[in-house]
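As you look at this complex, bear in mind that one protein chain is not there, while each of the others sits in place.
Going by the order they are written in, the chains are A, B and C; count residues from 1 in each one.
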């Protein structure tokens, strides 16, 4: 029995008259390659969700076609290639809209502040892209580990101040080119100190004193980031989250804010679509 | 040195002129008690996120007050008590808006279909409530494990059909009273078969044959649920997700849709706010 | 067709001649009740793994019987009831050995050090029990969140010192009665400071200064705990792990050690079996 003879259940009409917003495959991991400011290319592992819409008149989507599209793109991830993947999904699945999410660890070589010893730091990234009719959209999220020292604890205590690891997640829409490395810099500059994989004793002294000199609440982290993103000419929308793994509590402190820099009245919204 | 003498850093003015959408505590676990259709009360463990907005003129929120509010409510979780908690958060934190999320396992005693043997099944619930000015909102999410058998595999194969565990998550806004148990029933009726903690051999025969007689794609699960929620008089908005842990793949099949049954033109939106 | 007529596949002989160490059910959640030093009883949610051995001559275990045993015990968790559960598993499954693991959050009401404000703190516990012939064994693991301040950072820095949240996990075998609360106390006394769910400003000053006055490496935490467990008359074996979520790194610092206080030469091993 060959393929042509097999009934195609998914292709049948459906009379429930209910369109489906998203249908597809979730949690599929694939090796990926992407641009890296320092080395030209970085190889890492992505976890993908790939969806299209399903009109009310179709019973099901052909799920294997998502994996074929993923395969065809062989793991090259860039702004352009993601939109190509979205167009291929829409075409192969005969849909009006397509949506892709990919999450991956991204490594940046960092120099310790005094010893200049070098080590790789992991950041987490997530890219969410979609096509709907003529409209295309992409948001890139970068999660940067940071160090925060509590201003209140410093001020009220005779010595010391509680501090902790935290994470800052910056989501942004953009025009032009924005490097992941720029976003990581913005997050680190907005904290009490950056974190590192490799610190020698002289570096540990430096980051300890730097953090003590720059106390920030989780609220300050999101505001400091917002100021820097406001000043960035290529970022047109942003959403910021900061979370502190409080060293004095078993729960976390959290702050978030979101801003659209585009002016819809001026037709600015349209222009800035990627 | 007593409390009055300690400087209050968080209370200071802030001149960056950036309001914060959400600030608060995240991932704090607390024992909770809630209404249970069968037994009157159920005790379980909730994981809370509690946030308020922070106007641009304040430097920080007083994080300990969130935990005080949580403590004062002593774990009684109901629609009314969550709105009370939100009002208390808004007042204690001097904010305009308040937001709370609580996630917990919820147990329902279930009878096996033939043997009538009884066992407890775990469902996951999440309640998201918010207050903003006069507007209050609540969405309840219920995640139900289900069994799905693939219609395509059944039709094209000479014998057998691949099937798997899946989960259906139903989020809903409501008027009146809707039991978690009703939502679980709707999810189970929309699948190939329910899943159970305890099945004897005669039950296993029953659910195997029931699933084979009721093949559904993940797309069918969300549509079947949508039809039932359309018919439910007390549900005014819903969002549905279904995910199959495919037995023939190492990734999942996914579908989702969302619908607002309220008519904003008719002022219906206002009426239906809880 | 009734149960008696259904073939019992699992009960068939197996000729591969391979005994199985553990067979059973994994990741089944159930509400549990256990003894609580402050309030008499605590209700929480346990996640169970339940296994027996399978002799080489049998094809399979009757999995539903594990859930029946769990059901019969209705969530009462104590040293005695866990051994009853193990005996019931062994009998119902016709096995020689039985093994149960249950993990759960355990809540302790804690007073802030200065304000005496009260809040609940979550600790994670895990109990591993087994029966093998005449030999019975039980290990209780308690994971306590702690705060640690780095001695090196304090010594080399002109001001401040990096500190962070960490966790200490203490596993122990015992004779007599040992409260979870005692183990939590030991972990907290071995750290730079305890952590709390609720701290007012005067408490924050206290714990900041307390941590600064008591710097500990992760190595010190496990050694301090070991000294206290050595002195505990009812603890006969222990395994200790400590992990710091370093505030200056994106990885954790870790230390572990294990000690058997029993003297096998003196037949001490036998005596101390619970």
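Note that in this section contacts are C-beta pairs under 8 Å (C-beta built on N, C-alpha and C of every residue); 3 or more make two chains touch, one makes a residue touch a chain.
Just so you know, these numbers come straight off a predicted model, no measurement behind them.
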Considering the complete complex, which visible chains touch the unshown chain? A, B, C
Full-complex contact with the absent chain, from C:22, C:175 or C:261: C:22
Decide which residue listed in B:117, B:152, B:183 or B:255 touches the omitted chain of the complex. B:152
Where B:189, B:227 or B:247 are the choices, the one touching the absent chain is B:247
For the chain that got dropped from the picture, name the residues of chain B it touches. 121-122, 145, 147, 149-150, 152-153, 156-165, 193, 195-197, 199, 201, 204-205, 207-209, 211-212, 245-251
Residues of chain A (touch criterion as defined above) contacting the omitted chain: 1-3, 6, 8, 28-31, 42-45, 64, 67-68, 71, 105, 107, 115, 117-120, 122, 197-202, 205
On chain C, residues whose C-beta touches the chain left out of the figure: 6-10, 14, 16, 18-28, 49, 51, 54, 59-61, 63, 67, 151-152, 155-156, 217-220, 222-223, 226-227, 243, 249-258
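The working rule: only the chains that are shown with their structure count from here on.
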State the chain with the largest centre-to-centre distance from chain A, centres being mean CA positions. C
Which chain's mean C-alpha position is nearest the mean C-alpha position of the whole protein set? B
As a quick test, compute the distance in whole Å between the mean CA positions of chain A and chain B. 25
Distance between the CA centroids of chain A and chain C (whole Å) is 36
Whole-Å separation of chain centres (CA-atom averages), chain B against chain C: 30
Can you list every residue of chain C that touches 2 or more other chains, as numbers and ranges? 122, 197, 199, 201, 205
